[in-house]
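These notes are about the structure you will find just below.
Coming up: subunit A.
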Amino acid sequence: MLQAIILVIAQVTVLLAVSPFLAGLIRKVKARLQLRRGASVFQPYADLAKLFRKQPVISTTASWVFTATPYIVFASTISAGLLVPTFISQTPMNFAGNIIALVYLLALGTFFLILAGLDAGSAFGGMGSSREAIVASLTEPAMILSIFAIALTNGSTNLSTIVHKTALLEGSLTDPSPHLMAFAALFIVTLAETGRVPVDNPATHLELTMIHEAMVLEYSGRYLALLEWAAGLKLAVFLSLIANVFAPWGIATTPAPAAMMIGVLVYLAKVAALAVVIGIIECMFAKLRLFRVTDLLGVAFILGLLGLLFFYILRS
Partner candidate 1 sequence: MQVLSYSGSQLVDLCSALLLLTCFAIVAQRRLSACVDLFALQSAFLVVTTALVAYLTGNQHLYIAAALTGVIKVIIIPRVLKKVIDRLNVKRELVMCVNVPAGLLICGGLVMLAFFISQPIIPLGFLLTRDSLAIALAIVLIGFFTMIARQKAVTQLVGFLVLENGLFLGATAATYGMPLIVELGVFFDVLIATLIAGIYTNRLQDAFDSVDTNQLTVLKE
Partner candidate 2 sequence: MIAVAALVVAPLFAGGLSLVVHRSALLHAINLMSMGTLVAAEITITRTVLRDGPFTALDQLVYLDALSSFILFIIGAVGLACSFYMCSYMDEQVARGVIAPTRLNLFFFLFHMFLLAMVVATIANSVGMQWVAIEATTLATTFLIAFWRRRESLEAGWKYLILCSVGISLALFGVVLTYYSSLHVLGDVSQALNVTQLLPVADRLNPHVLKLSFIFILVGYGTKVGLVPMHSWLPDAYTEAPAPVVAMLAGVLEVVAVYAILRMRTIVDHAVPSDFTGGLLALLGFASFMTAALFILIQHNYKRLFAYSSIEHMGIAMIGFGVGGPLGTFGGLFHLLNHAFAKSMAFFAAGNIHRRYHTMEIGHVQGLAAAQPWTAMALMISGLALSALPPFASFASEVHVVTALASQGVPGMPFTSTGGMVSFALSDQFGRIALTAVFLISAVLAFGGLMYRMTGMVWGTPPEGVLREETWTLGHLPVILLAGALVVFGFFLPPPIQQLLEQTTMLLVIQ
């Protein structure tokens, strides 16, 4: 029992600590590729600290939804994070929910974010919300399909079981073709869900293009800090999901301290590598026009579907 509590605290700490770092790392990679020096990798920590100290300003038209949303988004994202294995394959909270719970916890956050964007009553917020609704409704099926493809190949919807099983195989790829399809689909979904470049540009406040930034435009002070942190957490959750489902090597399979130490290091290396890849992608590609986003997410959907069907057709 005690061990479980300690593990929960460790998991939350790791996620909370790593998420601003990932955002900072992506910015740094982009800056370097654009031949700039860029801010320090740890700049987002300072930003968060500063925002927490600032007084929030709240629109007079805003209702309770506006003030509740940052807490709901933060809480739902961190709960989702507890379901995803990070440095140890058997997460202590795995009894609480499976893949589907994960998807819906994240969707809950998105839902409230959309509401809050509308609630503040500004034109940009509503625009961002409607765009986010489009993207979210297109990513959802792709995400579910790709995750089911993985669940089917492993015979379980529980993430801990999936990762644990794969980790015990010691480096052999179980089923490359469906896995690759699902991986590609999930990667595109990650880019879309976390507001990364081909879908959204986190670095812009241009009204024509922004999605996520438009929704949180009215927020300030600690509310903004919570939302920014939650966004970072979401990225960390997705990257952990990808890293550990498709490449669980090095993860601790027993709660032994030494294995866990290695697990933490390997985990950090894996998510950092993925963050670098995202940074490179942000540099290489231009943001898609909103109406072209369907093409990209269509690819994700089809790949997820194929991953799923590969399993049924090939392995039946």
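Going forward, contacts are C-beta pairs under 8 Å (C-beta built on N, C-alpha and C of every residue); 3 or more make two chains touch, one makes a residue touch a chain; residues count from 1.
Regarding candidate selection, all candidates are chains of the complex that A comes from, given by their letters.
Note that the coordinates shown come from a computational prediction; the quantities given were computed from them, not determined experimentally.
Chemist: Any idea which of 1 or 2 touches subunit A in this complex?
Modeler: Of the listed options 1 or 2, subunit A touches just 1.
Chemist: Give the list of subunit A residues in touch with candidate 1 in this complex.
Modeler: 172-173, 176-177, 180-181, 184, 292, 294-296, 298-299, 301-303, 305-306, 309-310, 313-314
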